[in-house]
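A protein chain is absent from this complex, but the other protein chains hold their places.
We just call them A and B in the order they show up, numbering each chain from 1.
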């Protein structure tokens, strides 16, 4: 069993990173196999000492090495390469570039950078949230037959999907450990601050090193946004569940914002599971489904989605997926990387047709 | 708050600001908080280096920075600034120090006027973080030993060698 795991690790390319690994072969290895098996990118990230004690000459030298290893031109080229980056997998050869709705595309990592209103063509004001896709790159791809996580995600037909590892955000590589930098060896991109894995169909798999930007989404599409909600700490029931509380006066003493009754007596004389009570509020992973992309701005990699209920604080990290809601899902021809081909044709700033552009002349309600 | 207050104009601080203040628990409420911080700011201007709990030092630091930056900005002929200095500095000779000593010292600074260090905690003792707050350019000896130029540290020796080798290799490549 252990041997099997080791072979799997070798297949995943981990053996290259760790160099030599000593394998203790003992009997009954199946009994003490590791129960917790973290993904191979769960590694110690930051160095404890980030070079405060190095002399200035050596600091210059280190920076020079960094610039050579990850030359800026390479990285920025990666940002500009928009040709067909679809992987030539067996599945994609049989059905070229057309991806029907059953197939899953790669998601992206974004930052919520704020909210502001936009107006519709009929004069109605709507609230929008701005999400910035922070230099996303594909780090690696694990095909479905090799992808066997310790805990399978709750997805139908999970064994048909491969896994794309996506990184986002720049960080100084001299602060990072060697093993963490090793993750990025295959894709040849600068080490990233954040990593996330997305399940994708083999048809929609992308080459390591491909840049993902806001052109990945088109205006009018719907996305699911997953994020960690704002942490409000330990709160009472009035704030946490919107209980009414009790009156401020009329003889009420000491029970203005308290729970009140939490259950009956007799046979059911106990606190039922799930009773709403004071406790920790927020700081949970939540998915807000079916938000429409209303506007995209390629220069800053920003997209506007409808609504102000994107989970998390301003500046928080969210993960974007194509929506799974059946009626808002694109029916057909959601081509995985069509957006990369047409990049030269699209303009910088794309608005949904139902939005009123500020550049347009003023809006009037006409006589019918 | 949804619009910036435009009636006042202040210079940007060179220190990191917390989004919210600390209450600094005391029985007199927000006024008591200021009265408490007043003593700290006075002591800082007087002694130029003080050791105290981290929370209080961090709160007082912003006030000291703003007091100095306003003094630099408006000078000693500005009534509001003088009133502010009169409130924050309990010993009145320090008002002179602020305008006559500190303002000339910090006029051309591009970094913050104060520094903060973590200080060791007494053990066993109160479990609060200790810190040292000081004005820059004070006459005391420096608190930190600058090791950044120490060539004899092991990793510096190794890096030096690596650098030389790297240069040699580059030169060899150029020569070809």
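Quick note on the criterion: a residue touches a chain if its C-beta (ideal position, glycine included) is under 8 Å from a C-beta of that chain, and two chains touch if they have at least 3 such contacts.
Following the convention adopted for this analysis, contacts and distances are computed from a predicted model.
One subunit of the complex is not drawn; among "Large ribosomal subunit protein bL19m", "Integrin alpha FG-GAP repeat-containing protein 2", "Trafficking protein particle complex subunit BET3" or "DNA replication complex GINS protein SLD5", its UniProt record names it "Large ribosomal subunit protein bL19m". Across the entire complex, contacts from the unshown chain go to A, B.
When the full complex is taken into account, the listed residue touching the unshown chain is B:84, out of B:84, B:119 or B:132. Where chain B meets the chain that is not shown, the touching residues are 1-6, 8-19, 21, 30-31, 34, 59, 62-63, 66-67, 70, 84, 87-88, 110-111.
Touching the omitted chain from chain A are residues 72, 76, 79, 111, 113-114, 116-119, 123, 125, 130, 132, 134-135, 170, 297, 299-300, 302, 313-315, 356-367.
Convention: only the chains that are shown with their structure count from here on.
The part of chain A that touches chain B in the complex is made up of residues 52-58, 61-62, 65.
Residues of chain B that touch chain A in their complex: 147-151, 153, 155-156, 159-160, 162-163, 166.
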